[in-house]
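The structure appears below as structure tokens.
Only one protein chain is missing; all other protein chains are in place.
For reference, chains read A and B in written order, and residue numbers begin at 1 within each chain.
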Amino acid sequence: MRRIKQAFLYRLTYFLATPAFLWEIVFLCIPFLFIMSASVYLQGRGFSLAAYKLILTGAHMRIIVRSLVLALFTAFCCLVVAYPVAYFIAFRARSWKNALVLLLTLPFWVNFLVHVYAWFFILERNGIFNKILLALGIISEPLHMMNTLFAVAIVMFQVYLPFMILPVYLFFEKFDTRLLEASLDLGASWRQTFWRVLVPLTMAGAQLGFFLVLGMSFGDYVTPQLMSGGKTLFVGTVISDYFIINRSFSLGSAFTCISAVVLIGLMAISLGLFKLVAKGAK
Amino acid sequence: MDAIRFEHVTKRYGTEEIITDLNLAIPAGKFFALLGPSGCGKTTILRLIGGFEHVDSGKIFLDNVDVTDVPINQRRVNTVFQYYALFPHLNVFDNVAYGLRIKGVPLPEIKHKVIQVLAKVHLEKQVSKKIEQLSGGQQQRVALARAIVNEPKVLLLDEPLAALDRNLKEQMLVELIELQYELKTTFVYVTHDQTEALAVADQMAIMNDDGEIEQVGTPKEIYEFPVSSFVAQFVGKTNLFKGVLREHCGDFCFCVEGLGDFGVVIDSAKMTACEGKEALLSIRPEKIEINKEEQLGFANHVCARVDGMIYHGRSTEYLLIVNGRRITVFEQNEEHFARDAIVEGDTVHLYWQKENAVVMER
Partner (left out) sequence: MRFLRRLRLPLFVSGVYALLYLPIVVLIIFSFNGSTDSHTWGGWTLRWFAELFRTPEIWVVVKHSLIVAFSAMALSLVFGVMIVCSLKERLDRFASLFYIPILVPEIILAVGFLYLFSFLKVPLGLQTLIVAHTLLGLAFSVPLLHARLAEMNAYSVEASLDLGATKWQTFLYVVLPFLRPALVSVGSLAWILSFDDFLIAFFCAGSSSQTLPLYIYSRVHVGVTPVINALSTFTLLVSCSLVILYSVLRVRLKEII
């Protein structure tokens, strides 16, 4: 009886782990397989790479590159801004620290869509930004900001910024400030200490944030759709068009696969760059 | 010449004054120890020397140069931190080479110096290891190497042996002494462990809980001639008796109520300071002779009963009682099988020479 119970308990551990694993396999891996297989299966013609040929030679690559550049630009700007902010909160804020972290998380409670929609008010021809500039006399005619790449970029930057600040801040928190003292003691200036000690040891946070923002901005559907009026095409809008409007599944799947591969490639390159920076710190 | 001089230095944390009007001179080229109980401010003094803290008033001089406003990275002072503060993302070589790289020393010279200093701390074989792969003792040596490779004028050590076990501690103490002797750099060593301080120091200072320096001197001076009961009790163990100092035709004697009058040796300055007032008499436990039979030739004598004994291997500690007072005596265990051994409950005779006791005002 006891042996049966022991065997059961042993199995129990693996049983408990099953739902999570199952979820990943059924809802992550299998859908990927579906997408990949759909991209090479054309209705009526069976296995074919025609979809890929079409995508790789057409104007699609330009769209992918455009989304890439935008994603990179957004991620990079977020990184550059996030570092000083995280540094400030972690080391300089003192009594304000908890309040600042809380303020960082509050915007998440407002719906993403509503956030983007609010930018309408700000960037429109008779929106707030223009109204203020006109009133101050800086410009004589309202600026045309909506439906431009600029609008997409700035909204993306603002919306994804907290996603970069939080991971970076998390790793700043874990950082042992005594190492800064040690570096200064050994003769390094603040700038040298920053690059040789602080950056390498908080890099993991920067990496996490960078990849998070990269992935989110690359495949973003809402922001380009609303901010560029559907005129300029990005990866997110194209994929959704293929599946919802055109219903051309194999093309859509092929495009999805290619975009995914490109993104992974970009992430690999970025990872290599990060490692380079860490090495240069020595 | 003084390596370091504090002049009227005061340091506050909020409203609390940690150090008040401190004047301290640390001689150059020697192993200097700063000993005191936890929280007394000794680490603060070290951090003031290193530049990690700023004085609220007063000046600090390094080699007669005023460094009070000089930032951390510009002082020719290096620190071995209590928790080592080694850079986890760099291996042993890179950690030690850090200071040299900052200065822009050419690579071949860096290699040469780092290998040389690692050999001094017996870590030549661990050059490319990562920090997490090292034991506590090895990490401590890397921290040491990292500091001394920069050839600082003064090396600050903040309780560096605190995290090591006893045997390793004793080993490291010897290595530190040899290192200082070889380098001839001024070492400033902060600790709350008196055994460490007594062992390494050429010169030491004792701080009390209020952040004041009670006494400065060689370890021997401090141990044998403490100026206050605080020093006498903090460094080693002692027996303290309250009494009054009196003079009888050129001879001085210390009168303890209920115990007797004891002859003491005292200089005239102390005599004038203590005459007529209540003072303290300190006798170290190892300076007292214990015997079952009466002995002749000793100035001071007390009869007591053995209340307890603690065996320390090298010595035995006797706890005695006389007239409600406790006295402690240490005796070396010189023989394997002592004849006529003392046991609990025995009445014994205690003797000491008058030169071996110290009179103090407080």
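Throughout what follows, contacts are C-beta pairs under 8 Å (C-beta built on N, C-alpha and C of every residue); 3 or more make two chains touch, one makes a residue touch a chain.
Computed from a prediction, not measured in an experiment: that's the story for all the values here.
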| item | value |
| --- | --- |
| Contacts of the hidden chain among displayed chains | A |
| Hidden partner chain, touching residue among A:16, A:59 or A:245 | A:16 |
| Which of A:7, A:61 or A:103 contacts the chain that the document leaves out | A:103 |
| Selected from A:72, A:143 or A:260 as touching the chain missing from the view | A:260 |
| Hidden partner interface residues of chain A, rising order | 12-17, 19-21, 23-24, 26-28, 30-32, 34-35, 38, 81, 84-85, 87-89, 92, 100, 102-104, 106-115, 117-119, 121-122, 124, 126-128, 158, 161-162, 211-212, 215-216, 218-222, 226, 235-236, 239-240, 243-244, 252-253, 256, 259-260, 263, 267 |
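Simple rule for what comes next: only the chains that are shown with their structure count from here on.
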| item | value |
| --- | --- |
| Inter-centroid spacing, chain B versus chain A (mean Cα positions, whole Å) | 58 |
| Residues of chain A defined as touching chain B within the complex | 176, 178-179, 181-189, 192, 196-197, 200-201, 278, 281-282 |
| Chain B to chain A touching residues, read off their complex | 50-52, 71-74, 77-79, 81, 83, 85-90, 94, 98-99, 101-103, 146-147, 150 |
